[in-house]
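In this view, the complex is presented without one of its protein chains, the others remaining in place.
Letters A and B mark the chains in the order given here, with residues in each chain numbered from 1 onward.
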Amino acid sequence: MSEAAALDAPPASAGPRAPGMLRALGWAFTAFLVLYILIPVGVTLAMSFNGAAMIRFPIGDWSLRWYEDFFGSAQWIDALVNSIVIALGTTAVSTVAGVLAAWAFQRFRIPFREFWYVLIMLPLFMPGVVLGLGVAIAFGGFQIGDHSLYGSRELVMVAHSLWAMPLVFMLMEATFKTVDYRVVEASYDLGGRPVGTFFEIVVPMVSTGIVSSALFAFVISLNEFVMALFLTDRDTQTLPVLMWLSLRSAGTPRLAVASVILALTVFACLTVIMVWYVRQLRKTAR
Amino acid sequence: MAGRLAHVADCFEGDPKVSAAAAGAALEVERVRRAYGAVVAVDDVSLTVGRGEFVTLLGPSGSGKTTTLRLVGGFEGVQAGAIRINGARVDGEPPYRRDTATIFQSGALFPHKTVAENVAYGLRMRKAPKPEIAERVARALDIVRLQGFEDRFPSQLSGGQKQRVALARSLVVRPAVLLFDEPLSALDLSLRLQLRAEIKRLHDELGFSAIYVTHDQGEAMAMSSRVAVMNRGRIEQIDKPERVFHEPANEFVYTFIGESCRMDVRLENGRTLDPQGRPVELRLAAPLPDGAWRLYVRPSRLKIAGDGEPAPNRLRGTIHFVEFLGDVFRTHVKAGALELFADHPGRLQQGPGDVVDLVWANEDMKAFQ
Partner (left out) sequence: MTLARADSALAQAEPRPAKTSRRPNLAPWLLLSPALVIVLVFFGLPTLFMARMSFNLHIDQRLYVPGFTFEHYRTLFTNPIFTGAIWTTAQLALLSSLATVLIGYAFALLAWLKPARWRLLFIGLALCPLLISEIAIIFGWWMFFPKNGLLSYALVSSGLITDKISLMYTEFAAFVGLVYITLPYAFFILLSILDGIDRQMLESSADLGASPVVTFREVLLPLTRSGLLVAFSQAFIWAMGIYATPSALGPDTLWTMGFLIQEQMLGKHNWPLASALSMVLVVGVALVMILTRSLMSRQAAYHV
């Protein structure tokens, strides 16, 4: 293109790179973005190493004191455990439900497709307050045997699935579309039954999709706090809920540590997934 | 060599040199119909594939050949008619209950399984014992000349290798009918010719029954026992390849198979007129009654005459341009609104702008009204 411009008399006004001012703007904007997004992250990270009891800058005393405090506090550790357990449960429920539903949409003809699609996706667009309130009102008073549903982890898992399941469904719907249906037909053609084909042929082909959606479900549930606020009691409160309640009463660097721990949990999951993913790739493309 | 052939043929049930008439047909398609909304893809199609026969469905896109294949395989349901495999009615059955095996255009190999696992799949579904599976897989890979590729993954194979694995995967289960869904269309020319010869060789050695779908005439002519030319959901003609080529049943078959030059003329009171009403100098040895005619001659049968050469049929025109096609020189001639081309192995004396006579013999012309 630049050759053509050299040959013709009037020079083209835009080359492969934008003119100077736009580029400067681009850089400035990028800098702004990086700052904007990383400020809370950086601040929290820094503050978690603050030795003082108050939250203030500058940080004079760097220490791991609050980390020790966090890991020594039963209340906070319990909250972390609650969060992880609930997140695992949510992941299991929503991944299974979402994957099966997405496959149903892909493989079968369903009457009134659009309606069922919108119905399944609907909770994803509802504010957390509304969902939390609704579940609390409808099921808060229920008793199964001895146990009250209110304050139970299982109820929170289901509430979180209201967001996680549609997300898994949406992601898997797109993933299943990329499956070469001829491969599925080949399996039937050679004698494979529908259920067997699904587990032996389809699932491995979409394994990365399933794992990514499961990861999203996990992260959503781990970080969610509004629904959990409505549905947990003192014994089952999750880490974000505890953090919120502590924020209202007193802010100490312990909160910063909690934020960091929460983020690290997510990061740990991500790393495990990435490692698994890389090993998968290496296996099929030697 | 003979010993090896026999050993290899062991993989396949039945005598390799069986004729179509023996022991009942492998496949019977009886007045089958399939429509999608208002479009009738397959319209009252019937055909029989005898044991060991290789039948090709040949036609342009939309002719219904692929749909017919999929009806046989069970991937679509018939709306009328019946399909029988080895005499038993199968048209209500899903693919996994039919004794067919399909080779798809893209190969459709299982990407996460090794070559060996791919080939073994059908045998596993039929619950064959493990040692038997291993042996048959090895022999199948042997037949398609992919020994040593057992542990590779499809992503590591070339297009031709993938199709050979697909072949092995379908051959190894010894189905009553093999179904080929345009398996060579996605490959480049030299690979296509190579694999075409492979498939023919395999058929000669193993004697399987097959339906082969393609839009490529060369493939159809080279590989088949019989060719079924399809158009708009119907079979126009089904016969041995040479008969289809030399004795086309109708205009569609004639124009679809091989190349032909077409003359749209109107005969009136001894004059010949082109579609725009201008007179052209056409002399026919066997005169035709008046009216509108479509005359066809194959370019290989059209000759540019020298002066005074005797010619039963003659058309005078002007050379428009000449193309070099590698094997032949194709001379494009215009006569009024008529455009024809003649193929000659050598360069002609005449060039663009020269007035020439195109001549041809009676038996080389087909006339339709």
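What to note about this one:
Assume a contact is a pair of C-beta atoms (placed from the backbone, for glycine too) under 8 Å apart; a residue touches a chain by one contact, two chains touch by 3 or more.
Just so you know, these numbers come straight off a predicted model, no measurement behind them.
In the complete complex, the hidden chain is touched by one of B:Leu47, B:Ile85 or B:Leu358, namely B:Ile85. What subunit A contributes to its contact with the hidden chain is residues 1, 10, 12-15, 18-19, 22, 26, 29-30, 33-34, 36-41, 43-44, 47, 54-58, 93-94, 96-98, 100-101, 103-104, 107-110, 116, 119-120, 122-123, 125-131, 133-139, 158-159, 161-162, 165, 169, 191, 194, 219, 222-226, 229-230, 240, 243-244, 247, 251, 255-256, 258-259, 262-263, 266-267, 270.
Note that only the chains that are shown with their structure count from here on.
By the touch criterion stated above, subunit A contacts subunit B in their complex at residues 180, 182-183, 185-193, 196, 201, 204-205, 284-286. Those residues of subunit B that touch subunit A in the complex are listed here as 73-75, 94-96, 100-102, 104-106, 108-112, 121-122, 125-126, 153, 155-156, 169-170, 173.
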